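Sending over a structure as structure tokens; questions will come in a sec.
Complex shown without one protein chain; remaining protein chains in place.
Chains here go by letter, A and B, matching the order in which they are written, and residues are numbered from 1 within each.
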Amino acid sequence: MAVTAPGRRPGQGARPGRAGEAAVAGRPAGRRPWQLLAGTAVLAAFAALAVAAPLAGSPLRPDLTRGLTPTGLPVGPSARYPLGTDLLGRDELARLAYGVRVSLTVAIASNIASIAIGAAVGLVAGFFRGPAEQVLMRLTDVGLALPYTLAGLVIAAIMPAGLTRVIVIITALFWSYPARLVYGEVLRLRRRGFVEAGEAMGASGLAVVRRHLLPQVTSLMLAYSPLNAASAVAFEATLSYLNAGINPPAPSLGNMISDGQAAITYRPLLVIAPGLAVMALTLAFLLVGEGMKTRDPDARRLSWLGR
Amino acid sequence: MARAMMRRLVFGLIAVTGVAVLAFLLEFVVPGDPARAIAPRAQSAAVLANIRAQLHLNQPLVVQFASYFGNLLHGDLGMSYVQRQPVAALIGPRLADTGALALAGVLAEVLIGGTLGVLAARHDRVRAAVGAVNLVLLAVPVFVLGLVLLLVFGYQLGLAPVAGGAGPAQIVLPALTLGLIGAPWYAQIVADQVQEALASNWVRTAVGKGLRDGYILRRHVLRNVLSPVLTMAGMDLGSYLSGVVTVEVVFVWPGIGLLAYNALQNLDRPVVMGTVIVGAVAVVAFNLLADLARMLADPRAREEA
Partner (left out) sequence: MPGDAGRPAALMARDVSVRYGPVRAVREASLTVGAGQAVALIGETGSGKSSLAFAVARLLPRSARVTGRVEIAGTDVLAADWRRFRGERARLLGCVAQDAMAALNPVLPVGRQVGELFAVHAGMGRRQAAAAASAALASVRIDHPEAVARLYPHQLSGGMRQRVMVAMALALRPPLVVADEPTTALDVSTQAEILGLVAELRERVGSGLLWITHDIGVVAELADWAAVMYAGRIVETGPVEAIFDAPAHPYTEGLLLTRRDLRSGAPGSPLFQIPGAPPARPDEAPGCPFMPRCPRATAVCAAREPPLLPLAGRGEAGHQAACHHPAPPGAPPAPAPARARTAAP
């Protein structure tokens, strides 16, 4: 009965780790390769957009002649500006492309960093046990219990705005869940006697870690990383929306939504386009995570009710 | 049971103290001069120095820390730099508004998630649909969902007020946002538990006793699901009370989260620390209450404790 939801702060944007778990709710058996395919396809499209961003034009230079109406309002979609312009007359598509670039960069960098730190913490705590275990796991508990948004805002206040700040915040808040996962896995392997057996056969501690623990931990973290990335994308957008991530004029999906909110009544596309982009990115990562899972083939459900 | 609760209470107090220390230290790392925040147009250094002296900011960190904690024990959270009011007086009314929102949000997520979960557990065809809905709800960031609801129900359909103030009409959209974001977790846990129950021997016994499906579901099955749901709802209530920053910012809901957000933007140190500490107390208190509720709902948990 997995009742406890450590560090879960719904309503505050980031929910590292548990995102994928809940997504499994009520699924029939069998592998779902289409999910992997769909997720990868969407991610590839976004990657292409991010790489081709410079082709779309400048995300920063306002076009005062054709980017704004004579009364100074943003223009709607046209051949020149497929998504129209923003309130300052800048190309919305170019900004979106650069925003996706930010999202993907943050997802990849903070994903690698948080999983590396978390895995190291979990491995050390689970392998050496003793005082190291106590200190590291209590720290992990604190990390899991933090209110993410508020903690993110506080950290943001002590750093200059920019990509580095976002990556640092997300890494600082996201390492604890993989640490807990890896720690649990190492303990499980220990119970099954991997460590003792290895040491009894004369292998050094390091060799045991490398040969018996690392492969298992690596596959666990590979399965977890898409879900982690999904949470990172959503949290980056939240931070930037709250003025605590990438600050204007540099574009990010989150601050584009925040800017667009002023025009929500007459040009909702300025909120909808970046909003859909964030959702599609997150969903794509979640789908990849779903597709990578192997499911219990014998999950036939039994119910005594109804006929 | 009482001893277990005491133990948890002590751990909770330690956690709150830890959070308070952490908040205090972090605040001192925040760059920016509070004196400037108070008097942004003050030109002379003497004026700024005077303000710092009034706030005891010129004293060593340890002294400030000791006096802050001494006051804290008396329930005094200090004065807001910017608003010139006791922090407790600022937090008080906002706590009520955040409480209303938190309660409405938890109710919404339990209702939405519980319904989805029961449907998913009972009907194979609904199951895949619920899974898809869950996935989408998990993918959408809170503020995007909030804005979409605002756009559709507020601006396009005109069914709900768009922003400002805390009233029964204004609470609908932010509560719905919280409910939809939280629903997938409840859906999952309810679906799992209901499914497990439906396959259990005791449901077979109940069927053998000639009870109707609806009766079995209500009296037997949901009774079993109650305790994990109550635990989760209690924990959510605590964490929402500690400030639903994003939702409150999107809907301009005048609660703790918005207060903390604005205080951070204004370098209003005492307010930030006050909200963080009140939030920590809320989390700890409601986790305790959640445990208590679980014990009331599940006789087995009573003995475990």
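What we mean here is this: contacts are C-beta pairs under 8 Å (C-beta built on N, C-alpha and C of every residue); 3 or more make two chains touch, one makes a residue touch a chain.
Quick caveat: nothing in here was measured; it's all calculated off a predicted structure.
Colleague: Give me the chain B residues in contact with the hidden chain, please.
Modeller: Contact residues on chain B toward the absent chain are 200-202, 204-212, 215, 219-220, 223-224, 226-227, 297-300, 303.
In the analysis below, only the chains that are shown with their structure count from here on.
Colleague: State, to the nearest whole Å, the distance from the C-alpha centre of chain A to the C-alpha centre of chain B.
Modeller: 22
Colleague: Using the touch definition up top, name the residues of chain B that touch chain A in the complex.
Modeller: 15, 18, 23, 26, 29-31, 105, 109, 116-117, 120-122, 124, 127-128, 130-131, 134-136, 138-144, 147-148, 150-151, 155, 177-178, 181-182, 184-185, 187-189, 191-193, 195, 198-200, 203-204, 206-207, 213, 216-217, 228, 231-232, 235-236, 239-240, 242-247, 249, 257, 260-261, 264-265, 272, 275-276, 279, 283
Colleague: Under the stated contact criterion, what part of chain A meets chain B in this complex?
Modeller: 1-5, 8-13, 15, 18-19, 21-28, 142, 145, 147, 149-150, 153-154, 157-158, 230, 234-235, 237-238, 241-243, 254, 257, 261, 264-265, 268, 271-272, 275, 278-279, 282-283, 286-287, 290, 301-306
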